[in-house]
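Each chain you see keeps its place in the complex, though not every chain is here.
Naming follows writing order (A and B), and every chain is counted from residue 1.
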């Protein structure tokens, strides 16, 4: 779907334009997220108060909403920012962290998606499966216990909401409702560093800020994660060094690194 | 009180069962705590909203309450989650961070302990000394300015609340009100990394989730901290590398590491 050259070109644009990515994210990963955005070349800003999120959206190039550590006021701010971003026309990326764990998380995701569905949603398989199709949707889903079903459900979500759905895992699956791109690479150690999933959502925000095609932006971001993770894992001895190496590698990622580690999508 | 074999066995169980540890903890250490729980093999989740803490407890195997950065709504959620965990019968571990620094912290600890006293409480000497015996307690405590007195007071707390009290320090003291186990090891550099105390509380949560004996769970967790800290300090050059090494060591901790670094308790 996308070529190495397009990825190299988009990474260059992120570094040159340094887009401001407004994050309303969880307490656990704020530091990592900010560091990863800086490392890839973007400008992170975190702001969550209803007193300023709309103003922050005004100067931002994309908005990332992550529901990892929710509470009522934060949800209110997420909805306000989502609306402002929609009105302004900048891309919104949603990370439904822990969807499925509690009814509250499911409700908040449904509310955000019903009001103005984010252009891109990234989660692991169980989080994506916990999202709801539009209430107007009539297509039934009988069983979702197989990987195949997860992808089919993600396609339904993407198609109905006109959004890009990213299911991240050992192999990432990215769909616009019709096409499905699979991305390999990375390292099992990535799952042992807290917040690398949230980081990938933020990096999608950076690429979506500079590429008007959200499908390509999502693919580029997930590729960068896989490539940087793979290189970082070569020298990491555990999750502590993995976290450090990942930032160093992301910061230094060269065209050659991309060429050497790029795996053709299936 | 516990053998090397029991510790090795319980660490193996944490890694195999990967228990979900629900943390309501402070902003400063959330990232470290999540990373340490992942490194030891557990599954961390952070959730603090009154809208979901009870639901999160439903799927958790233990609950960790840490009062490091308090506010009214968080306290409300702590009390709700504590009650739900008590009802469900999963172990609760309390970290009274900064108890003694402000009256508010003391009051919150007293309230949590009076309602449903957590199975295990871990703090440094001054934090433990700031906790209150049950209001129905009549045993007077005259002076508490010596280390001996601290341990006596901890025994009183443990005995009255039927809880395990852990006083962490250069030497950890763990008591169930009758027995006192002393654990040596670790490194002075551990005190220069923020949140390693909070990390040990979270690790207790992981061991308490897989061992129904809270005394043994506390001992195992504190031993793992001491052993991992000792090994990490061998190559650390300061608090930055200590933090990284600690996670790497914890993740890779082998039976041999435990055998080589295990110090018999006094």
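Odds and ends about this structure:
Keep this in mind: contacts are C-beta pairs under 8 Å (C-beta built on N, C-alpha and C of every residue); 3 or more make two chains touch, one makes a residue touch a chain.
The model shown is predicted, which means the values in this text are computed figures rather than measured ones.
The total count of identical chains across the complete complex in this file is 3, with 2 shown in place.
Just so we're on the same page, only the chains that are shown with their structure count from here on.
With each centre defined as the average position of its C-alpha atoms, the distance from subunit A to subunit B rounds to 34 Å. Those residues of subunit A that touch subunit B in the shared complex are 26-29, 31-32, 68-72, 98, 101-105, 192-195, 237-241, 243-244. Subunit B contributes residues 27, 30-31, 34-35, 38-39, 44-49, 51-52, 55-56, 59, 73, 243-252 to its touches with subunit A in the complex.
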